[in-house]
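For reference, the structure discussed in these notes is given below.
All protein chains of the complex are present and in place, except for one that has been dropped.
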Amino acid sequence: MSGAAPGYESSGYGSGKVGVGKRPAVLVVDLQLAFTDPRFPIGRLPMVHAATERTAELLKVARAHNVPVAKCYTAYGSAADMPHWKVSTVRDEFFHGHPCTALDPRVDEPGYDFNFCKSAPSMFFQTPLITYLTKQGVDTVLITGCTTSGCVRASIVDAFSFGFRVMVPEDCCGDAERDPHESNLNDVGRRYADITDARTMMHYLAGVNSGAATGARARAQAL
Amino acid sequence: MSGAAPGYESSGYGSGKVGVGKRPAVLVVDLQLAFTDPRFPIGRLPMVHAATERTAELLKVARAHNVPVAKCYTAYGSAADMPHWKVSTVRDEFFHGHPCTALDPRVDEPGYDFNFCKSAPSMFFQTPLITYLTKQGVDTVLITGCTTSGCVRASIVDAFSFGFRVMVPEDCCGDAERDPHESNLNDVGRRYADITDARTMMHYLAGVNSGAATGARARAQAL
Amino acid sequence: MSGAAPGYESSGYGSGKVGVGKRPAVLVVDLQLAFTDPRFPIGRLPMVHAATERTAELLKVARAHNVPVAKCYTAYGSAADMPHWKVSTVRDEFFHGHPCTALDPRVDEPGYDFNFCKSAPSMFFQTPLITYLTKQGVDTVLITGCTTSGCVRASIVDAFSFGFRVMVPEDCCGDAERDPHESNLNDVGRRYADITDARTMMHYLAGVNSGAATGARARAQAL
Partner (left out) sequence: MSGAAPGYESSGYGSGKVGVGKRPAVLVVDLQLAFTDPRFPIGRLPMVHAATERTAELLKVARAHNVPVAKCYTAYGSAADMPHWKVSTVRDEFFHGHPCTALDPRVDEPGYDFNFCKSAPSMFFQTPLITYLTKQGVDTVLITGCTTSGCVRASIVDAFSFGFRVMVPEDCCGDAERDPHESNLNDVGRRYADITDARTMMHYLAGVNSGAATGARARAQAL
């Protein structure tokens, strides 16, 4: 768009590709029942359901090749430790112990994955994720989950900011609406990340040297 | 948009207002010459120029009422400490000492403002900003600068995540294109922040009890 | 010590006092059963037991005057998300769900306090504490718990780094040994914090304007 004025294309945005590294991890943002179970107010979004199924397939490949997997959900102790959310469901229900904070069983494998709670949009914001990734020697993160225009976007920006190579398989990300989904992928695709798909990423994960991340598999076996 | 499927409006997003607090600060994102001087590759964006002029007006009111002002620019030592940017201008020119990293004089008042360098999209990511705001007792931040769909967006998300009340005067924010500007304001306006304008914020700042932030003025006088 | 060479006293360390502000919070570091219940390997330290009792008294005053209270414990998902600890008990037992991670009931009041898990020595390191303190408008933190020469020290340094006024009531802090306790209080007392005691802090908390922190009490009542 943008007519005669200089826009993103002519300004050097979206130049080149990030490219993958040697030690990937798969990150899953907020695939908790609040977003994936129809009994909750925001649990009926078709794009999120499709992304959950697609992410579950991607995770099977990741685990089979000993690639680290980290998943988060959002929950609070009370209104006192909660940012000023304008989303009524979050303010009313996202508390520790509420069933909407449980991870969707389709994407979960507790003995293998690193699961943790976050309190802000980004999966990295004041969470132990960066320590886990440093210990695993990760250089590349695949970001999946929901919503593209909310917590996925925030997690992409922070993963980039920490210096990781960021891949976004777009069919593993879901949103309430199509336009913000695409608009956000455009925003991050011209600045911070490569936009890709689950099939391409499965092929990449299948080719990773599994010796690179022995910790994750060894850990799962020990549990 | 999304037709019959449940979208943001019916899902409890955008419910309520954040509202302002008692101790605001004005934050200015990346109004450095790279974006505001036409001799640089991305320095000719009309929305950014308009936002710079409008922000300059807002800052005059802020300083007159003793409200803290913090401004950042983006610069690196070398490619080694730089995230994997897909923006060629950033990769080629955003280095310490390069003229494109100087703050635009229209918005600068060095003896008053807190100016600092950042290395990621967000003005908060691994910068001393949170310490400055804590010391000043700030509860509300007004976020201005460029670009709306990049570093402004990232700074809004982090300000929200730290627990501040976030106000976005949209005429103080600029982008390369109109669509991402509006799409990002929609994204954050339904989740994290109140979208407002410079005039409304000037009126708010003029009514703030100036005793609340004596540090900033005292500091300016001492220098 | 230090003989004729220039030491801390002659070098401008320990000059002045930090002094308290208007909106305190009490922070409690790691008073979990691992350290306070004799059935665990490091649960028999006399200084820690004394500190727990003293902190319980301080917390009663804090809650009676509507002062925010935040408490943390340390726990991990598995060895994969754990830093390279040289403490065998931490490596062997500090996992989610293990009884040694439960907070000591003498200091706990769940409906009032903000309780959370941390994964590093500092109570602030990648935890939601800074957001809670920002939302409560806190400017002063009282740091208590154990151990003085480990997680208490780390939490003091981070609280200082974020710009808070830091008070350390030394009889509310415990250690395995007397020497490291005192040495660490000397280290931080000449740089980052005022060393004080529970009685002085109770007097301070009793005089705080309780309107300053209505959030905490309102929250407790709502639960």
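General remarks:
Note that the chains take the letters A, B and C in the order they are written out, and that residue 1 is the start of every chain.
One rule holds in what follows: contacts are C-beta pairs under 8 Å (C-beta built on N, C-alpha and C of every residue); 3 or more make two chains touch, one makes a residue touch a chain.
Note that the structure is predicted; figures quoted are calculated from it, not measured.
From the options B:Q136, B:S149 or B:N184, the residue with contact to the unseen chain in the full assembly is B:Q136. When the missing chain is restored to the complex, the residue among B:S119, B:T147, B:S161 or B:N184 that touches it is B:S119.
For chain A, the list of residues touching the undisplayed chain reads 130-135, 137, 139, 161-164. For chain B, the residues in touch with the chain missing from this view are 68, 77-83, 114-117, 119-120, 126-128, 130-132, 135-136, 215-216, 219, 222-223. Mapped onto chain C, the footprint of the missing chain covers residues 1-2, 5-8, 11-18, 41-42, 44-46, 83-89, 119-122, 125-126, 149-150, 153-154, 157-158, 160-166, 176-180, 183-184, 186-187, 189-193.
By our rule, only the chains that are shown with their structure count from here on.
Over half of the residue numbers found at the chain B and chain C interface occur in both copies, marking it as a same-residue contact. Contact with two or more other chains is made by residues 83, 119-120, 126 of chain A.
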